[in-house]
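Input: one structure, supplied below.
Note that one protein chain of the assembly has been removed; the remaining protein chains are unaltered in position.
This part shows chain A:
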Amino acid sequence: MSNLAKALNSARVRGWLYQGLFLACALAVAWYLVSNTLTNLSTRGVATGFGFLEREAGFEIGESLVSYSASDTYLKALAVGLLNTLAVSAAGVVLATVLGVLIGVARLSSNWMVSRFATLYVETIRNVPLLLQLVVWYTIMNRLPSPREALEVVPHVFLSNRGMKFPVLAEHAGHGWVLLALVAGIAAAIAAVRYGRRRREATGRPFPTLPLAIAAVLLPPVAAFVATGAPLAFDVPELTGFNFEGGGSVTPEFTALLVGLSVYTAGFIAEIVRSGILAVPHGQTEAALALGLKPAQILRLVILPQALRVIVPPLTSQYLNLTKNSSLAVAIGYPDLVSVSNTSANQTGQVVEAVAMMMAVYLIISLCISGFMNWYNRKVALVTR
């Protein structure tokens, strides 16, 4: 008895006990919620389970990165939606970053006009709800002329309220080799950059990194292109019936969503970039100037590496926001994961499964993004010696 009392009074045992109790409660609540839902669904005669994924979807999807038709399964339809979400998110992250960095640097510019415009941009864009902005962008896209009166911006590139149509290279066996050469070229360029940096750090002598890297990326694909017989035929869009046929296209829904997400997120990224740069003490710049570095070198070699430490963590959450905000696509008709899941849930009546899948997928995407950004953050973190 006294042994038991002693054990109960030990901090270690108590710690385990309370944590065990908490875990048991959490599991019990989760189990209750799941079993209660399942029981209620079955008493109401509602089908449960993921069997519907194998059934024919029976509805079309407006745009798809892979071939899809109404006779494919729900699983394929959801995969198409997921790919669309990933496509718009990835493009949005790149575009928002570029735009955000530009605006952020512009806000610090000594040019009055430039810095005021950047301030105006940030304050306006950040303070108007994203949904409204998306609707505005979509309305602008729909105000473009009809396909029959499409604007021909440059020859064979058409802009209409059905989106942008442009020529693409007609498929040819040689293209695989060109792509392979491009990948090899990029690998060579990365190697050149690394070698250049190591040599500079070891000897202090500069190395012509940039021209070499450009040559490494460009030359192999061009060589492969010529070697495989230069197949330069284009698939050109042409007006037939209701719309253009052939060529590549970007839909108004995709454009509106991409532009809306990028412009909105760029406003936040600009502020993050500005705060990151301001966080580097001015003494660093002066010291670099005293060493005789050029302004571009100061930004690249002194300011940015230190600013990135401040920038990366909040930037990660902006990327996550952008990805999750892409689900607003349903409001302007872009067939993203949520849109396709909603239709699937509607047709099968299996709302719980559809929502659970959506949640799991967004969770996985977000965890991947934050995992990558954490890795990058550790890489740019200040190395203390």
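Here, a residue touches a chain if its C-beta (ideal position, glycine included) is under 8 Å from a C-beta of that chain, and two chains touch if they have at least 3 such contacts; residues count from 1.
Keep this in mind: contacts and distances are computed from a predicted model.
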Name the absent chain by its UniProt protein name; which of "General L-amino acid transport system substrate-binding protein", "Amidohydrolase-related domain-containing protein", "Sarcosine oxidase subunit delta" or "2-oxoglutarate ferredoxin oxidoreductase subunit alpha" is it?
"General L-amino acid transport system substrate-binding protein"
Residue, one of A:T37, A:T124, A:S146 or A:Q297, that touches the chain absent here
A:S146
Touch criterion as defined above, residue of A:T73, A:Q306, A:Q347 or A:S366 at the omitted chain:
A:Q347
Under the stated touch rule, tell me which residues of chain A contact the chain that is not displayed.
45, 58-63, 70-71, 135, 138-139, 142-143, 146, 161-162, 240-243, 245, 252-253, 330-333, 335, 339, 342-343, 346-347
